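Below, a portion of the complex is reproduced, with chain positions unchanged.
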Amino acid sequence: MNDEEMKMIQDKASVLVEALPYIREFNRKVIVVKYGGSAMSDKNLEESVIKDVTLLKLVGFKPVIVHGGGKEISRWIEKLGMKPCFVNGLRVTDKDTMEIVEMVLNKVNKDLVTLVEEQGIKGCGISGKDGGVFTVRKKLSEGKDIGFVGEITEVDTTLIENLLDDDFLPIISPIGMDQDYRTYNINADDAACAVAKAMKAEKLAFLSDIKGIYKDINDPDSFISRMSVREANELMDSGFVGGGMLPKLNSCIDAVMGGVNNVTILDGRMIHCLLLEIFTDHGIGSAIYK
Amino acid sequence: MNDEEMKMIQDKASVLVEALPYIREFNRKVIVVKYGGSAMSDKNLEESVIKDVTLLKLVGFKPVIVHGGGKEISRWIEKLGMKPCFVNGLRVTDKDTMEIVEMVLNKVNKDLVTLVEEQGIKGCGISGKDGGVFTVRKKLSEGKDIGFVGEITEVDTTLIENLLDDDFLPIISPIGMDQDYRTYNINADDAACAVAKAMKAEKLAFLSDIKGIYKDINDPDSFISRMSVREANELMDSGFVGGGMLPKLNSCIDAVMGGVNNVTILDGRMIHCLLLEIFTDHGIGSAIYK
C-alpha cells in the first residue's frame, strides 16, 4: 500500500469516526423526513434519499417518511382531461379530484415502498386513513370552501409505533378522514409536522427545492445555518422571507414549539443531503431550534 | 311482556346459543376472506360484508381480507381512453396498464379501510409489495407473455402477522414484486389462496357471484354443500363444471391440500352470507374438505 492509498484509507476512517457521536445522539430516536419536490422527480436524487433513509434505519434510528406528490397529481388530472385548480396555493378538491388525488398519492406511496424494499429494508406504505392515523376537519381558504382539503385535528400514532416496533419503515401519504369518514387531502408539510409532534420525534427534516433560508433572499451570503424560533419569527416579520417559504417556516416553528428538538430545511437537490446533515459537521441546511 | 314477544326474545337467545360452539371453534384462528365480484359493487352488500368481517374480529377471530377490483380497473382504463384487453381470462398488462391497475387496486383498498374504520375497527390496507409480502414471477398465458401478470412464488407473512398481533385488520391488494423489484398484478383468488396457505388459516372463504357449486350446472337441485378433494377432482374430470368455476375450484383444492382446513365458496350476493356460514348450522355455500 503506497502513501496515497494509505491517506485515502485514513480519510475514510476519519469520516466514519466523525459520524460516531451523531449515531449515538440519534440512536433509537424517531426522525421524520418530509419527502417531496425535486428530490422526488429525479431518479438519482430519489435513490440517494431512499439510500440515506434506509441507512438511518440500519444504524438504529427510527425514520418515518411522509411524502407529497403534487406534480404527479397534476399530471394525472390532466391525463384525465380535467384541469388542476388552485386557490391561494391550495388545490380545489371536489369529489372527482379527491378520487384522483388519493389514487396518485397511493401510487407514489407504493413506488417508495418498492425503492425501500430494493434496499433490503422492510417498508410499509400507509395512508393516514389506515389505523385512523389522521383525523381531519375541512380547511377553508380565506373563508372559502375549496372541497376535500383537510387540516389535522388528531394523530393516532398506534399504527406508526407498531410498525416501528415491528421493525418496518413507515411511509405515509397525507390523506385522512373526518369524523364522518369522508376522505380529505392534507398538505404534506403539515402532515409531516403533525406526525413529528405526535411521535415526539428527535428531528424533522424537510427536503425542499431550495438551499435553505436566507436573511435576504437576494443575497447568497446571507444563508442561515441555525436560527432560534425567536429569530425565525423576527425574520418573518421583517418581510424578507419569500412567499413559498412562509408556510414551511411556520411549520418549522410549529414543530419546534410542539416538542421536536431539531427541525431542518434541507436542499433535496443535493445528493445524500440527509446523511451529510446528520453525520457530518457541515451545516448543509437551515435548522430551527428552541 | 306478552307470549309473542317472549317467543321472539327466546328465538334471539337460541340464535346466540347456536353460535356459541362456532365461536369456540374459530377463536384466535385466521380466516381469509376473498372479497370481490357483486359483493363489491353493491353498497348494501358491501356494508354487510364489512360488518360481518368486523364482527368476526370483535369476537376473537383473526380475519384477513384479500380483495380484487376487476370491474373498477376496467372502468378507469376506459376513462383514460385505453382498451381493456384479455387473453384466456387474464388481463394483458403492459407498463401503462400496470400503473393504472396498481392505482385502482390501492384506491379500492383504501375504500375498504374507510368502511372498516367506520365500524370502529382498526384496519390497515397494504399491497403485497409492503413488507415484501408477495414475491412473484411472470406468469405466461399458454406460453405467451401477457405483461406484468405475476404468479406468487413466496409469501412473507411477517407484516400480516405483526398487524394481527397489533390488533389491526389487514386488507391486502393482489400486487407483488419479482426479484428485480418490478411490480405485477396477481389474480385475487390466487393471492387469497396463497395468504391462507402461508398463514395456515383455519378457513378461506371466497365471496363469489354464484350460489356455490352444482353437480350439474343446469340442475338447481344438484347443489353441493360439502365435497371432499377427491370428489372435487372427479367433478372437474366429469366436465360438468362451468368454465368460470374451474380456476376457483382449483384454488379451493390447492388451499385444502396446502393445509387450510375449510375452504368455502359463498354467494356474495346474499346479505350477511359470512355470518350465516360461520355461525349457523345452515350450509349456505359449498365447502371443500380433505
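For reference, chains read A and B in written order, and residue numbers begin at 1 within each chain.
To be clear about the criterion, contacts are C-beta pairs under 8 Å (C-beta built on N, C-alpha and C of every residue); 3 or more make two chains touch, one makes a residue touch a chain.
Since this is a predicted model, take the numbers as computed values, not measurements.
> Of the identical chains, 2 are shown; go ahead and state how many the full complex includes.
For the whole complex in this structure, the answer is 6 copies.
Note that in this section only the chains that are shown with their structure count from here on.
> Which angle of rotation, from 0 to 180°, maps the CA atoms of chain A onto the equivalent atoms of chain B, to the nearest 5?
Copies differ by a rotation of 180 degrees.
> Which residues of chain B touch chain A once you look at their complex with the stated criterion?
79-80, 99, 102-104, 106-107, 109-110, 113-114, 117-118, 122-127, 129-132, 158-159, 162-163, 166, 168, 175, 177, 181, 183
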